[in-house]
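Below is one structure, written out as C-alpha cells; the observations come after it.
Only one protein chain is missing from this complex, and each of the others stays in its spot.
Chain nomenclature is as follows: A, B and C, assigned in order of appearance, with residue numbering initiated at 1 for each chain independently.
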Amino acid sequence: MTHHKFTPSTWYQTIGAHPAALTIRDGDTVTVATLDANGYDVNNDLKAADPNPMSGPFFIEGAEPGDALAIDIQKITMTRRMGWTRQGLAWHVVDPHEVRGMPPREKIFWDINPQQNAITLQKPPPALKNWSVPIVPMIGCFGVAPDGGEAISTATSGRHGGNMDYRGFGENVTAYFPVAVPGALFFLGDVHGAQGDGEIAGTGIETSAEITFTVRLVKNKQLGWPRGENETSIFTVGNARPLDQALQHATTEMLAWLAQDYGLDKVAASHVLGMNVRYDVANVFNPAYSVACRVEKSALAALK
Amino acid sequence: MTHHKFTPSTWYQTIGAHPAALTIRDGDTVTVATLDANGYDVNNDLKAADPNPMSGPFFIEGAEPGDALAIDIQKITMTRRMGWTRQGLAWHVVDPHEVRGMPPREKIFWDINPQQNAITLQKPPPALKNWSVPIVPMIGCFGVAPDGGEAISTATSGRHGGNMDYRGFGENVTAYFPVAVPGALFFLGDVHGAQGDGEIAGTGIETSAEITFTVRLVKNKQLGWPRGENETSIFTVGNARPLDQALQHATTEMLAWLAQDYGLDKVAASHVLGMNVRYDVANVFNPAYSVACRVEKSALAALK
Amino acid sequence: MTHHKFTPSTWYQTIGAHPAALTIRDGDTVTVATLDANGYDVNNDLKAADPNPMSGPFFIEGAEPGDALAIDIQKITMTRRMGWTRQGLAWHVVDPHEVRGMPPREKIFWDINPQQNAITLQKPPPALKNWSVPIVPMIGCFGVAPDGGEAISTATSGRHGGNMDYRGFGENVTAYFPVAVPGALFFLGDVHGAQGDGEIAGTGIETSAEITFTVRLVKNKQLGWPRGENETSIFTVGNARPLDQALQHATTEMLAWLAQDYGLDKVAASHVLGMNVRYDVANVFNPAYSVACRVEKSALAALK
Partner (left out) sequence: MTHHKFTPSTWYQTIGAHPAALTIRDGDTVTVATLDANGYDVNNDLKAADPNPMSGPFFIEGAEPGDALAIDIQKITMTRRMGWTRQGLAWHVVDPHEVRGMPPREKIFWDINPQQNAITLQKPPPALKNWSVPIVPMIGCFGVAPDGGEAISTATSGRHGGNMDYRGFGENVTAYFPVAVPGALFFLGDVHGAQGDGEIAGTGIETSAEITFTVRLVKNKQLGWPRGENETSIFTVGNARPLDQALQHATTEMLAWLAQDYGLDKVAASHVLGMNVRYDVANVFNPAYSVACRVEKSALAALK
C-alpha cells in the first residue's frame, strides 16, 4: 500500500494503450497533478495540447481484461485561483430557433476561493454581483484503455469512461471501470471546480488540480459500462448519442448490477427501478452524451 | 373563493375544447375524483375508456390566451387500496439486444396502505418480500385545451401539458400552463401513488384518487411550456421526442423564465444554469418524452 | 362511379372527425381545389388560416375501422402562376454551429410555368439566373380522421397520414390509409409544385391546386401506417421524431406488408429488405418527421 506522489511530464489527448507512466499495485494510493481542459497547469503555463490532456497512464499490476478497476476518489484540490468557462449555452441544448440569439461563446474567467468555498465571476454582470457558486470539485475525464487497439479522443467517452463530465464523480465517490487491457492503464484529468447537470455551457469551472485516489482491483467482475458508488447511491453511466441511447446503456448496466450483486431477476428489478430509479443528465455537450442511472441505497436496503 | 366538490360523470381521452364540466373563478378550490389510467374508479368499476380518462374540463372565468393558469396542487388522496403496474421495463429504455430477454408485460397488483405510508406487492418475488415503496402521489396527466382546434390524446403531451408523468407534479407544487383558449379548460387525472424517474416500467402505481387544487389566473403571462414551482425549486417541462428535444424545449423555457422574472439576459442566465441546472427525466415512455429543467431557489437567492 | 366536382367552402387545420363535406362511394372520383399552405386560393385571396388548411372531409360510404382507404392520385394541376418558399434551410438540418450564419427565413416568390414545365425564381440571385426546377407536383398533407376522438394539427403527421410532405405522393401514385372511424373522413391539401427530399427549406413550391383522385375501399385490410404504390415501387411511411423512429415505423410496416401480401416470414423478408430496401427522407422539418421504406417491384417479381 504505497502512496505515490506522481508528477507527470507527458500528457495524452487520447485514452489508449500508451506506455505506462507509473506502475502501481492493488491498494496503492496516488496523488497526481492535472492540467485544465486546455492544457494549462497550476501556473497557467501551457503544458499540453487540448482537449483534456490526461495524466497517466497508471499500470495496475495484475489487472486483466474481465476485471473491474475501482478508483476511490479521496481528494480533489484546486491548485489555481483562476478557473474559466465559456459564456452562452451550447447551441444544441436550446431550441434551434434560439441559437441565433445566443451570445458568442467567449471565454470567461472566475476566481476560486477555497477559504470561502466560493467561485465568483471576475467581471460579473450587474445581476450577478452578489452571486457565487460553491466549490464542488469533480473529475471531468478519466478512464481506462479500451480494447481492440483503439485510442479514443479525450473529447468523447465510451465503455472505457472518458470525457463523461458527470458532477457525480466527485470526492468520496468510487468509480468502477471495465479493464480491457493488461494493467488497465488508467488516465485522469480535466477537473471542474463546479458544474451543473449536462455541462450545458460546454464547460465546468475549468482549472488545474491535484487528485488523490486509491486503486482497488476487483477480479473477475464483468462491467459493460462505468459504474459508481457514494455513501447513499449506486449508479451506472451510459455514454452515447442521443440521450435516449445513453439512457438505454445506463439502464441495461444497472439491470446487470442488480442481478450480479443484489440477486434481482428482471421482473424484480423492474419493480425496484420503476419506483426508485433516478437519471442524471451528466453531459449533453460532448460528442457522446452521458446519462447516469442511479438508485438510492435506501431503496435497496430491504432486499437482503 | 368557492370550494367546489365536483363529481364527474363524463371523462375525456383527449385534451381539447370540450364542453365545460364546471365553471369556476380565479381563486376557487376544487376537489374532484379521478379514475385510474385504464378508467377504473374507487370501486374498481370501469367508468371510461383508456388511456388516462380526464376529469373536467374546468372553465376558468376570465382566462384568455396569453394568460397563465396556476394550479396549486394541495392534496392528492389515494381512494383505493389497489394499484397496478406492469412488470418488466419498457422495451425502449434498455439496449435493443436486451429486449428479447425481458419478461412479458403482465399487469401486477399492489396494496396501498396509507396508514403505513407504504405500497407493497400483492405477490412479491422472494427477493422483494420485505420491500415496499412510500406513497408519494403525483398527477400523471393534466393540462389545458390547446389552440388551433386540436384535441390531443391523453397518451401524449405537448405545450398544453398532458401526459407528462412527472413525479415532480405532487402535493404542494404549483403547476403553470399556457392558456390557449378562452376559459383555459383545465383537465386532470391519471394519479400515481408512486413512480421513479422516466416512468420506465410504463406505469406508476396506477390508482383512483381525489385531488384538491386551487386555481389562480396570472394575466398576460406568456408561457411556452408548462412550468412548476415547489418550496425549493422552479422548473420547466419540455415534451417531445427524443429526450434531446424535450431537454431543448425545457431549457429554452427556463431561459425565458429567468429573463421574465429574474432579469437575467442570456449571458447571465448561462452562468447561473451552467453551474446550477438540474434535469429530471420525467418520462421516457410516452409518445412524447418529458424532461424537467430545474433550478434550486437557493441558487437564485443572491440575484435580487 | 360518380365523378364529383367539389368546391369547398370550409377548410380545417386539424384532421379529425369533422362533419362530412361530401359523401362519396367506393370507386367514385373527386376533383377538388386546394388552398396553399398559408390558406391562399387560386386568386391569392386568403380563405383560411394556416397551417395547411384541408379540403374535405369526404365520407366514404361503407368504410369502417379495420379497412384501408386507397386514394388513386390521378391528376394534380397547378392553378396559380405564383408559388412561394422560404429562403435558407431549416435550422435543424444543419450543424448547430451553422445556424448563426444562416440567412433570415424570408418568403421567396416563384413563377410556375406549366407550358415550359418549369418553376423559376422571380428574383434570382446571379448564380441562379438560368436555373429552374421542373414541375413535379405532390400532395403535402392528406389523411383520414384518427380514432379516439383526436383532432391532429395539419402541421404534423401520424398513423393517420397528415403533413408527411413526401415527394413520392405525386400523380399516378396510390396512397393507402388505415380507416379509423366510420366513413374514413378523408382530407387533403397543401400541394407543392416541386420539392426535394426532407423539405429542408421548410417548404416545397407552395401553391394552390386542383386534385383529381379516385377512392377505393379495401375491406378488412389492417394497416399500421400509410402506404403507397406506383408503377415501379411499393412503400410505407413512418411518421415520428427522430428520423430513427420514423424509419423503425416504416420498416415495421413494410415487414407487415411483405407478410400479408407476399407471404414472406421475417427471415425471408430480412433477406429481401437487406439487399433491396430504399429509404426516402420524406420530411425532416415538421414536428413529426417522415421516412418512406421503399422496395422496387422488380425485386419482388421472383417471389411468386
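By our rule, contacts are C-beta pairs under 8 Å (C-beta built on N, C-alpha and C of every residue); 3 or more make two chains touch, one makes a residue touch a chain.
Bear in mind the structure is a predicted one, so any value in this text is a computation, not a measurement.
Seen in the complete assembly, the chain not on display touches A, B, C.
Of the options C:108, C:144, C:173 or C:237, the residue whose C-beta touches the omitted chain is C:108.
From the set B:4, B:25, B:75 or B:92, the residue in touch with the chain omitted from the display is B:92, counting the whole complex. Although one chain is not displayed, subunit C still touches it through residues 85, 87-89, 92-96, 98, 101-103, 108, 119, 121, 125, 127-128, 130-133, 194-201, 203-205, 242-244, 247-249, 251-252, 255, 262-281, 284, 289, 291, 302-303. With the whole complex as reference, residues 90-92, 96-97, 99-100, 102, 242 of subunit B touch the missing chain. The omitted chain makes contact with subunit A at the following residues, 12-14, 16, 148-153, 240-242, 245.
Note that only the chains that are shown with their structure count from here on.
Here the CA centre of subunit B is 34 Å from the CA centre of subunit C.
For subunit A, the set of residues that touch two or more other chains comprises 92, 96, 102, 242.
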